[in-house]
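Left out: one protein chain. Kept in place: all the others.
Should a chain be cited, it is by its letter among A and B, assigned in written order, with residues numbered from 1 in that chain.
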Amino acid sequence: MVRELKFLAALWKINIASAMEYRIAFLSQSIGMILNDGVYFLVWIIFFDRFNNIRGWQLTDMFLVFGVSAGAFGLAGMLFGNTFNLGDIIINGRLDYYLSLPRPTLLHVLASRTVPSGFGDFLYGFISYFASGQFSFGGLGRFVLALLLATIVFVSFLVIIQSLAFWLGTGGTLTGIAINAMITFALYPITLFNNAAKLILFLIIPAAFMGAVPAGFVRGFSWYLLGQMTLASFSFLALAVFLFHLGLRRYESGSAIQVEV
Amino acid sequence: MPAILVSNLSKTFRTKHKAAGLGASLHSLISPQYSNVEAVRGLTFEMESGELLGFIGPNGAGKSTTIKILTGILFPNDGEVHVLGYIPWKQRRQLAYHIGTVFGQRPQLWYHLPAIDTFILFGKIYELDDRAVKQRISYLSEAFEIVDLLETPVRKLSLGQRMRCEVAASLLHKPKLLLLDEPSIGLDVVAKQHIRDAIREMALRENVGVLLTSHDAGDLEALCKRVIVINHGQIVYQDKVSVLKRSFLNSKLVEVRYAQPISPNFHVAGTETLKVSKDLYAIKLRFDPLQTPVENVMAHLSAAGTLLDITVSDPPLEEVIAKIYETTI
Partner (left out) sequence: MKKYLAIFKINLLNSLAYPAEIATRSGMILVFMFVFFQLWYVTYTASGLQVLNGLTLRDTMWYLLLAETLELGRPRLARVISQQVKDGSIAYLLDKPYDFMLYQLGIGLGESLPRMGILFIIGGILVWALAGAPPDLQNWPLAFLAFSGAWLLHFCVNGLIGLAAFVAEEVAPFEWIYQKLVFILGGLLIPLDFYPAWLQTLSKFLPFAYMMYGPARLFVRQDIQLFIQIIIGQLFWLALLGGLLALTFARGMRRLAINGG
């Protein structure tokens, strides 16, 4: 475990160094992302200016939801950047590189890239939280915890979706839709959805665990919410690891797509 | 104890057929069509530790598949494989600590950063002690003459320089076996020479076994003592390089230059005239020394005029190997 952490630290260090090689692009992408998130939030400000609340959900809640979602999205991009193109890596046979090295494959793959704009999202997450008016030191602690758990759910979900590439041979389409769905649903008030839809948002496309539930936890500590988030994170993570390794067996049998004799 | 033991290795790929277009995609979903590709069939060979072994074969011969199985990335349908005492696909991670790989087509170095950053990362990947890594890096960079290149971003290096860094990186953890897949591809003649020398040096110094696959017969000639020729997934020939050249092709090439022009129909009995130069001063011919004694040919040639220059050589290894591809299976 300790070895892996040391390895991860070295990997992240080299990632960041690589991203920082193009300082201007790095900065502009990060700032651009902050502004981007801000604009989407502006739309909500306009909406809540006209309509005071949506079944009890108010602008403050949106600050928190945006905070956790953007933060989780950003953290995933910074530390596990290959989450977004795992499907491509599988299809193009680029797993070979990671397989020939003595470190856990999934971890190695995911952590081998940094998405520069991820810093923007991550920072925006904190900005949004501070702007929510809900700030307190206890709250900050809950925010960080919620963010970590949300990141685990998000990354795991994407790994699950893209592991299908081992069998289907294509990834891009589904990945794009999956990310879009996750973000969209996460950023809309959970109170909008009826029970059937809620079931989907908790169990299948776990957007609830990226937005509403963590936001609720930041508002106020609750064992119930904490339990939910922890259970969700570890369940999705377990499924992701399992599915990936199942797919890896298939990859090693050579039946997955590219055949280079 | 041999470094590599392969016995009756077989690997068949089952691939789905799919034509382009929406209709074909749907059809393939409902009733998929498969075809079997036998990449490797009953392959058997051994490699001693510290040996320099070459693997040559045309595209689709099964080289890449064999290498992948040896590194544990692929598992076979049949046969036994032991690499450094490990079963590759079952003990891939343990094996990984003791082998190094260089794939000409797949770089390991981080593109935007100096090579040294990748070296340090590799140190962490292989769990090497920090100080030992530093010493190892300076040792390897001297050997591969990349000391001045270490701090330059890899994207700014020439291909030859990059390959030297790649090979150095693969030796960082003192592997017992080095697997090189097309290491000289795309390099110019000087760069090729450079890297071949460096690899050979290191291999001998550290007693690292080198398994090299290549299209380039020059790689084999320079680096390998023994060569395995593989085609259609099977071994068609394996022996020492020197033996290969000597026994397989029974011909000698002779190039002569005279002081006076010779007749355009110049011919020596028992030989095949390959080329007569336009100015009629030089001629190139080929003959089988087992059929036509060398002595006779030489005598004939010197009698034909005043010899200014003469070269007698073996056919290039390429020709030998091409011949091998043709004559078997």
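Operating definition for what follows: a contact is a pair of C-beta atoms (placed from the backbone, for glycine too) under 8 Å apart; a residue touches a chain by one contact, two chains touch by 3 or more.
These figures come from a predicted structure and were not determined experimentally.
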{"item": "Identified contact with the non-displayed chain, of A:92, A:180 or A:222", "value": "A:180"}
{"item": "Which residue of A:47, A:135 or A:242 touches the chain not shown here", "value": "A:47"}
{"item": "Omitted-chain contact residue, chosen from A:84, A:188 or A:209", "value": "A:188"}
{"item": "Residues belonging to chain A that touch the chain removed from view", "value": "28, 32, 35-36, 39, 42-43, 46-47, 49-51, 54-55, 170, 172-173, 176-177, 180-181, 184-185, 188-189, 191-193, 197"}
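As a convention for this text, only the chains that are shown with their structure count from here on.
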{"item": "Centroid distance [mean C-alpha coordinates] between chain B and chain A, Å", "value": "44"}
{"item": "Interface residues, chain B side, partner chain A - complex", "value": "11, 13-16, 37, 39, 59-62, 64-65, 68, 71-75, 89, 92-94, 96-97, 99, 101, 103, 106, 108, 110-113, 117-118, 120-121, 124-127, 153, 233"}
{"item": "Touch list for chain A against partner chain B, complex", "value": "3, 6-7, 10-11, 14, 17-18, 21-22, 94, 96-97, 99-103, 169, 252-255, 259-261"}
